[in-house]
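A quick write-up on the structure given underneath.
Only a single protein chain was left out; the remaining protein chains are all shown in position.
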Amino acid sequence: MLDRSAKGVFVIAPTPFLPGGALDLDSTDRMTDAFIAAGASGMTILGVMGEAPKLTEAESLTFVDRVLKRVKGRIPVVVGASAPGFAQMKAISRGSMDLGAAGIMVSPAPGLKGDEAVVSYIAQAMDVVDGPFVLQDYPQLTGITMTAAMIARMAQDQRMVMLKAEDWPGLDKLTAVRKLEAEGKMPRVAILGGVGGQFLPEELARGADGIMTGYAYPEMLVKVCQLMGAGRRDAAQDLFDLHLPLIRTEVQPGLGLAIRKYVLKKRGIIAHDVLRAPGPKMSAETAGEVDYLMGRLERAEARLAA
Amino acid sequence: MLDRSAKGVFVIAPTPFLPGGALDLDSTDRMTDAFIAAGASGMTILGVMGEAPKLTEAESLTFVDRVLKRVKGRIPVVVGASAPGFAQMKAISRGSMDLGAAGIMVSPAPGLKGDEAVVSYIAQAMDVVDGPFVLQDYPQLTGITMTAAMIARMAQDQRMVMLKAEDWPGLDKLTAVRKLEAEGKMPRVAILGGVGGQFLPEELARGADGIMTGYAYPEMLVKVCQLMGAGRRDAAQDLFDLHLPLIRTEVQPGLGLAIRKYVLKKRGIIAHDVLRAPGPKMSAETAGEVDYLMGRLERAEARLAA
Amino acid sequence: MLDRSAKGVFVIAPTPFLPGGALDLDSTDRMTDAFIAAGASGMTILGVMGEAPKLTEAESLTFVDRVLKRVKGRIPVVVGASAPGFAQMKAISRGSMDLGAAGIMVSPAPGLKGDEAVVSYIAQAMDVVDGPFVLQDYPQLTGITMTAAMIARMAQDQRMVMLKAEDWPGLDKLTAVRKLEAEGKMPRVAILGGVGGQFLPEELARGADGIMTGYAYPEMLVKVCQLMGAGRRDAAQDLFDLHLPLIRTEVQPGLGLAIRKYVLKKRGIIAHDVLRAPGPKMSAETAGEVDYLMGRLERAEARLAA
Partner (left out) sequence: MLDRSAKGVFVIAPTPFLPGGALDLDSTDRMTDAFIAAGASGMTILGVMGEAPKLTEAESLTFVDRVLKRVKGRIPVVVGASAPGFAQMKAISRGSMDLGAAGIMVSPAPGLKGDEAVVSYIAQAMDVVDGPFVLQDYPQLTGITMTAAMIARMAQDQRMVMLKAEDWPGLDKLTAVRKLEAEGKMPRVAILGGVGGQFLPEELARGADGIMTGYAYPEMLVKVCQLMGAGRRDAAQDLFDLHLPLIRTEVQPGLGLAIRKYVLKKRGIIAHDVLRAPGPKMSAETAGEVDYLMGRLERAEARLAA
């Protein structure tokens, strides 16, 4: 079970599909193994990047089950359960916990008005989930602002074990939350960064315990966390900077998941870069740009290793 | 099966719940009977006002089945199938058609960018549904604009049988669509108005074939359609005006469905005015205002009838 | 100078233009006289409905000056000064106060994130204006939510004399503010309703001191306030209901101002129904609908008077 001491890299997994659109469970196994081999401390599935809203409930639980069976308890798995109604949130979260998930991630529903409504919604969601709760702060998607003071209030509930910090910009908020903790105004929670990995060194320097994101080279994220943990800021930044051109390409809204699956396929981690419809298509030009950046990246990493 | 000659009042049905939150199937039967008794030409279920996004898939099909069994083919039933992914849209729409639905209603997905993307999305959705298709034009909800010219393009597909016109303001668009038809630039489709019934007389005068809405006194909508059809504009408006204060109260965003269920309960049509969480709560003050307006309405209708 | 005892009908004035687009100062005089003759307790100029964002600064102050000169202190005039930057807010508000305005109305700037940011913005705006301050709560326009608790905080500043309550739905918030006042948690402020007049009887019953809106028949608003003040709720509602069809037509987003100017012109209050570009155009069909409703209204008022 996830608790407030969680840290490291939680890889957000896409949901692999076969060319016809069905779940690709073989790729699911291979991907799970690859992420663990890359040094992941955890995995997160059925998030936005997992195309969760495009799965039927049965598919969702089939996928959760497959991942958990493959993981076999080696690392904790967080399952996204944001939904328009609490009935579905309950179905997915309880179902996943029964299958062995370590925690459930939820973001405030779009359309909530005012701080109180958001705090109240999350309080209700924690009752619905009734297990280790990861609060996802992703205003670019939800349109909902959560200030450090609001997060402090939510964290009074012992079930809130982790904040996934995905605001953009969000570094000052991260600092503000850690400050509230230091002042005794809220319990210390695990904080994992996000926004595609764009600010990993800064997030860690500001006090994040790691990152939860789906960048297609998770081993870099792991290494940067290690280097930062060892106080080697320059070395961490050197490695990070090599990946930033590809990260920048991957975080483009709408297009990002298609690029991520393309890279994962090229790396042999999943068999197909299929997205469920409706969804964006990656152009040949974009593919060429990604190929170019991957080539540069591999050469640069080789140089850095040498 | 729904076709382009459809007309009259299609009542948008809420989904009745028991106090614990489960489907209230007895109320479902009673409500179905009441709407048919009120003169409904059709029913629409699992729309936004049916809290469709808060139902599990199994509940959705259970509800569809119950309504269809009760209707027994007396009137056509349209099922809402808008969904984030085509997989769920297919599941709901094919499942509902198999159970006997007359048509499927879909609105463009929020976030589509530019006219072409919207037209293309609807073309794909028609392939997914592959049955009588009702295009829902509801920009207040979706953020998507559909101009008359775009609707004309979509209507080239024979499967698009009906436009549910819910833009606000939308009367000039209704006129523009009818003009394109008259000029031979698009086939004639059925058009039903909406926006809670607020503009029913004007919609009919502009060429709508009826209305699809969930106002809690559907018999008034039926009567206004009849009076307008008989050329009795003043009489139609006289009756309509009596209901406008309550319509105005019912169309308040966010709060409307709670009020609608409250009225339906007071009228004995459903047993409970329960909404699924998360959702708004109606205050005692609002209830008092609704009570007052219902009292005035009944006295006024009695006077008008006398 | 406006203070917390303000009440009655503050008519929101449009800005009249000549066919070429220049300010129509003769109509400005006539309109000012007409509103005072209709029983207005105050006037509000340079609001959204005054096309303020389409005026140059010089035009704004010319218009303010003309209205104030015509009013000659007979009623207080509130000037809207919302602006993207405090520099312009200061220019308009200080300029208007120097010319004799009674107060300044400001809404939170779109894009503010979280309750604290909104409260802080308004605190700064009160310093900028540094005169009697009217807080405009108009989330449909600004996207900003202000809860009763936030309003209570803002009202601690003595300069905040009035709340223009334009949320939709907003009646429960109005009740909540009055409750906070009754509990001693905030000073009593003047509250005027809005939303085009759609809920005038309810607003007054919930504790509003009047209404600030631009409905083209302000004498009805005045009469309803008087009847409600005299405890004649049914009579108030009877009169109000006669106007509701036209109010409903006038509050259509985007189109409303064109309709309002059309009615004011037909009533002889302004000479031209010109809007500044870019702006909506009213169709002949809409004009016909408005003509029809105005005809019905006049006949009904004659009947009611008889």
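For clarity, chains are labelled A, B and C in written order, and residue numbers in each chain start from 1.
Basically, contacts are C-beta pairs under 8 Å (C-beta built on N, C-alpha and C of every residue); 3 or more make two chains touch, one makes a residue touch a chain.
Only a predicted model underlies this, so the values are computations on that prediction, with no experimental measurement involved.
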item: Residue of C:Thr62, C:Gln88, C:Gln226 or C:Ser283 in touch with the missing chain, whole complex considered; value: C:Gln88
item: Listed residues A:Thr62, A:Gln124, A:Thr175 or A:Gln226, member touching the removed chain; value: A:Thr175
item: Touch criterion as defined above, residue of B:Pro19, B:Gly73, B:Gly114 or B:Gly184 at the omitted chain; value: B:Gly114
item: Those residues of chain B which, in the complete complex, touch the missing chain; value: 113-116, 139, 145-147, 149-150
item: Contacts of chain C with the absent chain, listed as residue ranges; value: 21, 51, 53-59, 84-88, 91, 109, 121, 124, 276-278
item: Interface with the undisplayed chain - residues on chain A; value: 168-169, 171-172, 175, 198-199, 202, 205-206, 234, 237, 241, 244-245, 248, 252-255, 283, 285-286, 289, 296
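Throughout what follows, only the chains that are shown with their structure count from here on.
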item: Same vs different contact residues, chain A with chain B, by half of numbers used; value: same
item: Chain whose averaged C-alpha position falls nearest the assembly-wide average; value: B
item: Chain B-chain C separation of Cα centroids, rounded to whole Å; value: 33
item: Whole-Å gap separating chain A and chain B, where each centre is the average of the chain's CA atoms; value: 39
item: Residues of chain A engaged with two or more neighbouring chains; value: none
